[in-house]
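One structure, pasted below without further comment.
A single protein chain has been omitted from the complex, and every remaining protein chain is retained in its original position.
The letters A, B and C name the chains in turn, as written, and every chain counts its residues from 1.
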Amino acid sequence: MTRNKLHLVLLLASSLTMLTACIDSSLANESTASSQNQPAIDIITLIEQAEQALAEAGRLGFEWSVTGPLLEVAHTTYKAGNHEQATTLFQEVKLQSLLAIEQARYADENWQMLVPVID
Amino acid sequence: MKIKAKIRRDMAVVKALAKHPMETGLRKDKKTDKLIPAKFIKELVCKHGDKVVYHADFGRSVSKNPYVAFSFAGAKKGDNIAMTWTDSDEETLTVEAVIK
Amino acid sequence: MRKNRRLLLKSLLGITTMATAMTAMPRLAMAKWSKAFDSSSVDDALDDLYGTTELTTDDTITLKIPEIAENGAVVPVTVKTKMDNVTKISIFAEKNPQPLAASFTLPEGTAPNVSIRIRLGESQIVKAVVEADGKLYTTEQEVKVTIGGCGG
Partner (left out) sequence: MKCLTCLSAMLVGTLFMSTPSFADPQSDSDDVRAFFQKRFSNITLEDYADGAYALNENARMQWEEIEEFPPYEDAVDEGMVLFETPFANGKSYASCFPNGGIGIKQDYPKYDIETQQVITVEFAINQCRTSNGETALPYGQGELAYVSAYMASTSRENIIKVIIPDDDGALAAYEAGKKMFYERKGQLNLACATCHISIAGGQLRAEITSPALGHTTHFPAFRFGWDDIGTLQKRYAGCNKQVRAKPFALQSEEYRNLEYFHTFMANGLPLNGPGSRK
């Protein structure tokens, strides 16, 4: 089990390192801000942002399979009154969706990198 | 159960694929988390006329939808063979085939 | 392979016309299913099946089984031998909960050449035992069972 977890962390870390480099600075600032416990945006706005981002990722055809289920968990947690944990979860949904959107943008510009070329 | 039998070099070559879950009794139902009761073929017999030409006993390590192949002498094209399995619930099925 | 497949296609199309009669028949009164199939060790199973655990290694027996199993749930095995007077062939998977997988009783006229597909829960030694002229001969092979990536 721990191996699985480690695996997951590695995967997450790798997707993050691959993608965060490309994410524009405003986004980066925002995530730094929230991690430093500065006044967080209220949860209603966060939910809206998370859902909008997810919908956009879906529209682009780049939604991750794990994000939808995570959103459900976030809502359940929120309804159960556990707002702190729900906030973390909604943030994760938002982050994953923004990464997916970035992936779509990156793919649009760079998909031909994987096309084999014969010299 | 599907049977294919044909004569090759004086021998009747028989191949059969039985449809059976071959539950070991050790597998859990993913939804209920309860063990699925054992149900597996214990015995598979092939008769050519009255003669038993093949008798296999199976344990729980035989794959789902068991496949067997064997060959026997003394049969000719057009002969009938009958294969019968019996499982751990004493259910039984006999299927006949013509040797081609 | 392609030729095989053409043959296969023919048999595919012909198969529904193949006479298959399905009848429920009373259980055949044959040799009793051995409690060896319930034994949790190879030795116990051998003892239950043959009344002895004494085996002579004989590498002329062909045990055709993959060294690396594509799919542990469906591992093709063939056991054949050129020995005369073979009466029984059995197959053991050492590390399965009940090692005895199958035991074939071969009347006179049936070739000592049997195939079956078995399950292997993990990498292990698979053993074939041939009974000929009342004596037991064996050969074995290690089979690696891999846990799938994405294909499985």
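The definition used in the following text is that a residue touches a chain if its C-beta (ideal position, glycine included) is under 8 Å from a C-beta of that chain, and two chains touch if they have at least 3 such contacts.
Remember, predicted model here, so these are calculated numbers, not experimental data.
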Visible contact partners (per top-of-document touch definition) of the missing chain: A, B, C
Chain not shown: contacting residue from B:7, B:69, B:82 or B:98: B:69
Footprint left on chain B by the chain that the document does not show: 2, 4, 15-17, 19, 64-65, 67, 69
Hidden partner interface residues of chain A, rising order: 7, 10-12, 14-15, 18-19, 58, 61-68, 96, 100, 103-104, 106-107, 111-118
Residues in chain C touching the chain absent from view: 1-2, 4-6, 8-9, 12-13, 15-16, 66-71, 73-76, 115, 117, 146-152
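Everything that follows uses one rule, which is that only the chains that are shown with their structure count from here on.
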Chain A and chain B: spacing of chain centres that average the CA atoms, whole Å: 53
Chain B and chain C: spacing of chain centres that average the CA atoms, whole Å: 12
Junction residues of chain C - those touching two or more other chains: none
Touching two or more other chains - residues of chain A: none
Partner chain B, residues of chain C touching it in the complex: 11, 15, 18-28, 30-31, 33-34, 37, 73-76, 78, 93, 96-107, 109-111, 113-120
Complex contact set, residues of chain B against chain C: 2-4, 11, 24, 26, 42-43, 45, 51-64, 66-74, 84, 86, 90, 92-98
